[in-house]
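Only one protein chain is missing; all other protein chains are in place.
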Amino acid sequence: MTDEEICSVLRRYKQGSISEREAAAFLEKSSVEEMGFAEVDHARERRQGFPEVIYGEGKTGEQVLAIMEALAEKSAGSVMATRVSAEKAAFVQEKLPEARYDEVSRILYIERPVVRDPERMILILSAGTSDIPVAEEARLTAHLCGNTVKVHYDCGVAGIHRLFAHKADIEAARVIIVVAGMEGALASVVGGLTDKPVIAVPTSVGYGAAFHGVTALLAMLSSCASGVSVVNIDNGFGAGVLASKINHLR
Amino acid sequence: MTDEEICSVLRRYKQGSISEREAAAFLEKSSVEEMGFAEVDHARERRQGFPEVIYGEGKTGEQVLAIMEALAEKSAGSVMATRVSAEKAAFVQEKLPEARYDEVSRILYIERPVVRDPERMILILSAGTSDIPVAEEARLTAHLCGNTVKVHYDCGVAGIHRLFAHKADIEAARVIIVVAGMEGALASVVGGLTDKPVIAVPTSVGYGAAFHGVTALLAMLSSCASGVSVVNIDNGFGAGVLASKINHLR
Amino acid sequence: MTDEEICSVLRRYKQGSISEREAAAFLEKSSVEEMGFAEVDHARERRQGFPEVIYGEGKTGEQVLAIMEALAEKSAGSVMATRVSAEKAAFVQEKLPEARYDEVSRILYIERPVVRDPERMILILSAGTSDIPVAEEARLTAHLCGNTVKVHYDCGVAGIHRLFAHKADIEAARVIIVVAGMEGALASVVGGLTDKPVIAVPTSVGYGAAFHGVTALLAMLSSCASGVSVVNIDNGFGAGVLASKINHLR
Amino acid sequence: MTDEEICSVLRRYKQGSISEREAAAFLEKSSVEEMGFAEVDHARERRQGFPEVIYGEGKTGEQVLAIMEALAEKSAGSVMATRVSAEKAAFVQEKLPEARYDEVSRILYIERPVVRDPERMILILSAGTSDIPVAEEARLTAHLCGNTVKVHYDCGVAGIHRLFAHKADIEAARVIIVVAGMEGALASVVGGLTDKPVIAVPTSVGYGAAFHGVTALLAMLSSCASGVSVVNIDNGFGAGVLASKINHLR
Amino acid sequence: MTDEEICSVLRRYKQGSISEREAAAFLEKSSVEEMGFAEVDHARERRQGFPEVIYGEGKTGEQVLAIMEALAEKSAGSVMATRVSAEKAAFVQEKLPEARYDEVSRILYIERPVVRDPERMILILSAGTSDIPVAEEARLTAHLCGNTVKVHYDCGVAGIHRLFAHKADIEAARVIIVVAGMEGALASVVGGLTDKPVIAVPTSVGYGAAFHGVTALLAMLSSCASGVSVVNIDNGFGAGVLASKINHLR
Amino acid sequence: MTDEEICSVLRRYKQGSISEREAAAFLEKSSVEEMGFAEVDHARERRQGFPEVIYGEGKTGEQVLAIMEALAEKSAGSVMATRVSAEKAAFVQEKLPEARYDEVSRILYIERPVVRDPERMILILSAGTSDIPVAEEARLTAHLCGNTVKVHYDCGVAGIHRLFAHKADIEAARVIIVVAGMEGALASVVGGLTDKPVIAVPTSVGYGAAFHGVTALLAMLSSCASGVSVVNIDNGFGAGVLASKINHLR
Amino acid sequence: MTDEEICSVLRRYKQGSISEREAAAFLEKSSVEEMGFAEVDHARERRQGFPEVIYGEGKTGEQVLAIMEALAEKSAGSVMATRVSAEKAAFVQEKLPEARYDEVSRILYIERPVVRDPERMILILSAGTSDIPVAEEARLTAHLCGNTVKVHYDCGVAGIHRLFAHKADIEAARVIIVVAGMEGALASVVGGLTDKPVIAVPTSVGYGAAFHGVTALLAMLSSCASGVSVVNIDNGFGAGVLASKINHLR
Partner (left out) sequence: MTDEEICSVLRRYKQGSISEREAAAFLEKSSVEEMGFAEVDHARERRQGFPEVIYGEGKTGEQVLAIMEALAEKSAGSVMATRVSAEKAAFVQEKLPEARYDEVSRILYIERPVVRDPERMILILSAGTSDIPVAEEARLTAHLCGNTVKVHYDCGVAGIHRLFAHKADIEAARVIIVVAGMEGALASVVGGLTDKPVIAVPTSVGYGAAFHGVTALLAMLSSCASGVSVVNIDNGFGAGVLASKINHLR
């Protein structure tokens, strides 16, 4: 059961369109049972430390707070909300001091202990300093999902020796996330240096013909290196989740 | 050292622009040593059964034959050429009877024995029958890369019960490739049913507003399900390679 | 005669470019007579409860008020203005207390009693919470047009069991409106579950490759399900009107 | 159960990947039961004369023939295949003399008797002669779906009196399909003349800035008339099916 | 010599990069003489009442004032500045009380007497009220260029009888400017009703698939009516100038 | 009454769907009377020599022949068919020896005498030799419409002196048609040299970033010269008709 | 070693993630040595006066200050930061009075003496006054790179005599930068007048079909003149650097 649904039930209950009993019944009903076959996976996911996630964009501070409290109570794992402004974060933190806010990635989160495998490392590389917020969204997401994460920023191809300085980490990583805007060439270069899965994240960094990330997106999709796949523009969260799913495969 | 390079050396030697000795020296030089750090990975890749690959588009039958012979002699693993027309394939097979041709995926290949782990299964789902050639390119690529692969075609969302019939396989798979054209909705639905990595392959199937695969591509990138990443339109080969890389992680 | 015309006549009269007599003559002239054949339809439309509609975007509070007063006086049916900001609504309501404002759909309206057929139900489904404003515009429009309307929000395909929970309503509806942003896959899934007409409304929800609703629009147009047609991005009003026209067919 | 599935089962049986018994079991299993709630609708659809449909594009003559024979035997209703070339049609007709081919719409079909309601008329209007193939696809589809259909071609807005000559039919129709390429303005004009649902079909007719139907598509979506919805470029079939669904509502 | 050049000379003189003598020399030099053959045309243009024009966008109030004063002194004809905000206009008017400002079209101008031919009328038609600012820019431009201009607004095709009410003027006009946003269909309908040149002006009115005027632009270019040509989106000024050039042909 | 309509009546008569009497009645009915107010204009147009026009694209040789014969008999003026292939033209000419075919413009026509005013000249300029077919379509159209036409080809801006060699004609012309592909800069340069109306025709000449005429189209619409309007890509016919309409204004 | 790297080292040192010793070691390490072969070029570049450059967009005033101070200390050449707002510039200048700010080009810089060759001149031409900020970015960049630079603004093709007034400079220049928005035609005209390399800079000046510089960009790429190459929209800096590199070739 997602936080949207919980939120929706609570809202309807408050408006009186469903009774307390109906609300309770609805909240108890596990979405897992309904489908019949996803249950085991779901449980395993929790053990791996996958956090409960709230998409903060377009939600009020009150809404984020309400869902976060509900999730924090219900779940033994971490809780996170993405795309949260500093103002909303401050509002939530006042009521929920346990929550921490990362200004760069704009993630608000409650971290719960999880066992990490230091041998299974996710590496995040970014091309320029302007790409850092997206890269940090990926990093913190992967971290809260229970992974060991390493980052190297400022390794864009215009000064390719900066990338080669990180040879050892490229070799050691199990999954690599490449975050780049403008022409997004870093994904192809990294894809050619490794046989590990590479997740490319185009960013909206650049101007003119960069078309707010579209050029990087198309370039990454057209990459001459095989083994590279792509997520949406600025979708650091998605890359972090996917890297974690791959990294937790046994 | 890639087949392009081998081909290039041979061509220059034939034209007399480099001597026999130069050609030999060039061919001996391992591209791996030059970089200094990719060697171990490369060797491991071979053990896993990753084939030598030729991109057949825009090459003549003679060129495909020459590279394929060179690779087959040099390598103990499988050899494959993608996007090969039936005519070129017939030409090559006449000289190289060991080669087999798959008409649907348009792959020409020489298969060498490789140990497969039956527990580690890649699942390929396609939306419609028109998507089958792309799905088959993914399947045969993943197979030649040494994976256990299962496929279910015709599970498009317009009749969603067709997808639910494959519950057990969705649960059992380690990686899932979703191949779909038109609106590409299958990727989102599958992404919502599993916590395994999903690789979405948009196809150029459809007409009008499908824009030769662009709509499916954009839809998959905008997927509301997390854990989905995307490769280029009709790039079954890329999806197969990536799925194999993920599936071979230990 | 549309509200634009009434407004235009009033404005010219006020500026002195037409005389009082001309204005009166113009206002009396029925647009219906001029065409000669639409009269009967028009009258029937009114009996069905179709409201007089003002497009609020780009009009001042004074303009909305003036037209609304004129329409409310002239017509026995409901009156509505779409895309009205909270400020303009407050301005109008001060002078016209009969008017109510719906903050979510941004519709300002005067509701008049109309007989609804409870057996002829329009169902509105939306994918996510961010799509609710557009869905509510459709709902309130269809309601003011004299229809019985039911809604289920948060049934996006990433958790498809949420949709299946509404089986009975999908079966019972005469027309279904599907409101979705991002990849818009819900339209295809619903289109495959029913043989009723489905009106798809793409929304501008999403970022990056969602292109402000363009991706959802193209995906819905390319839907593999037949029986689905599409209206403009965020055009909840248009979907509500069309659903009502279909629902009133006998 | 769709024809794709039947085809798929037959193919697997032939290839020996499933046994005769498995094939039989699969073919007996009703897709309707699996979902649990669509059964009644499905049956009603058949009674209304909705034909079994094959999408002919990208299928061989043999495949079209095989599916058509299977459907013709299983179903008491009409059977149709869209986007069939004259060559494939001739091939099929040789083996299946019952099948008729319409060269303009490129539909191959077997028509079975169905009761039509002459009072419930679908009207199809097209802008120019080049739009006729798409309009005819809509007409024949709606006809085979058991509707009374009327057509008027060559009523483009550049000579708007041609449209006004059809007043009586516009008034009498329950649903109107407008087929137009180039700037697609006919949809807006018709939408302004009627209170019936209008289904707009953009066509790829035109050159240069018409962009193979994209301009007509966008223009129809941006129509200033309410009550207009749009299907994919050249999708006469989809418009015919949707018009039929609307026309059969009671 | 254009106002840009005058402005540039003044600026360089002020900055000291050219001497007073150089500035004077430059200002005296007639651009006409340099080309050798445009002189007569230029003089005729002035006699017809074509105003001196300043493009106000991106210029400061001071700049607009300086150029306007220079032009007003130098020229016996009207002077106009387009795309001037109310603030800049107020600033200029304080120093140059002769100047008048039209809020709707955002034109600031000094009108000088000119002989108009009442028999040679330019007709401007607009589709909706939101198109009025662009239409007014065309109207005032054509007026200041010495033409007799007539306007009818709110004649969009969704209520086509509104257009037919202006038959007599359509017949009487020498040139017709059609201003429309959304799907821009009015241009095609008018083009089909007249054998006079029609200048179509797409506007950025609309949302979603209207793409800020691009859809209207493409639709007008793809018009099925011949004799229609198109200017840039929202370019009322350009349409006014062109209509005037045509109307002054003898 | 257009040729499309005549064609349509003939077709229906032949198929037996209308009787001879109905066909005759329909053919007699003048479209002019129906609208009530375009009659005078229409007659004047004929006197000016405007030819009857057939759009040849997508019509068979038989169709072109049939319409051409009908028009030639009915009308005392010229008759022309655009976009006719050499094969179709040869077919028609065999039966209708009076018809002439221009291979460059691909126009098939029967020319009838018309009085031309040598003082009222239309000038056509093209940028390169590849633009000549489009320019010739404009020239022959304008010629058959009864105009005096002059042409200068190969005056592209990359060698701007080639344009200046035609000073006298630029000055003497009443209307100028500029035909250019690639970046379409000629339209701006000509627009800056004259105060006559300029009709810009983008052509599909060029490759890569020329996007089959779209770049020239956008550049012409964005022209910094006022008094320039634009028609569709490769639409020489439309430019010729419009130039003629302007040139015949009195 | 780029300023991004210096900045990154400083930041990590401050955050305590690297020790002082590590920071020092890192800062000493020359990026040049690492690559082994770029050293000589790099040194030569410095002698030619190429400044150290900071991309100011998205950096705080503090960050710009810190990097600028570091670079000014380390380097004997000029230092510049592009795309710096007036506010940030004022902040930096307060602490670093040596820095000067150019409001038009938005460049903040510290100029150090450099020997310029007056015979080797770079010429910058712009089409309109709105293009001046981009042209000035190119000019100041080329100036700080140690070049003799000359500029002529307002020479757009709509008044082509303005361009011809600068014949002597066009002939004398070694490299020409053409800055133009809207339809960007100036690049083609200049390209046709000279045999020197022309660098075209499209600007985002214009509206509607100018698409924020895309039309000028495509037009320049499609130029019929050879010897023209193009940089990104509004990229005056890039054009200045490239012109300098060409101008310094011996």
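By letter and in written order, the chains are A, B, C, D, E, F and G; residue numbering begins at 1 in each of them.
Just so we're on the same page, contacts are C-beta pairs under 8 Å (C-beta built on N, C-alpha and C of every residue); 3 or more make two chains touch, one makes a residue touch a chain.
This is a predicted model, so every value here is computed, not measured.
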Among A:P133, A:G146, A:G184 or A:P197, the residue in touch with the chain that has been omitted: A:G184
Residue in contact with the excluded chain [from A:V84, A:A127 or A:I199]: A:A127
Which of A:G156, A:P197 or A:G238 contacts the chain that the document leaves out: A:G156
Missing-chain contacts mapped onto chain F: 128-130, 153-154, 159-162, 164-165, 207-210
Residues in chain A touching the chain absent from view: 127-128, 156-160, 182-185, 188-189, 191-193, 206, 208-211, 214-216, 218-225
Missing-chain contacts mapped onto chain G: 35-38, 40-42, 44-45, 50, 53, 167-168, 170-171, 174-175, 193-197, 199, 217, 221-222, 226-233, 237-239, 241-242, 245-246, 249
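Note that only the chains that are shown with their structure count from here on.
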Minimal step count in the chain contact network, chain C to chain F: 2
Inter-chain centre distance, chain C versus chain D - centres from mean C-alpha coordinates, in Å: 28
Set of chain A residues in contact with two or more other chains: 35, 217, 232-233
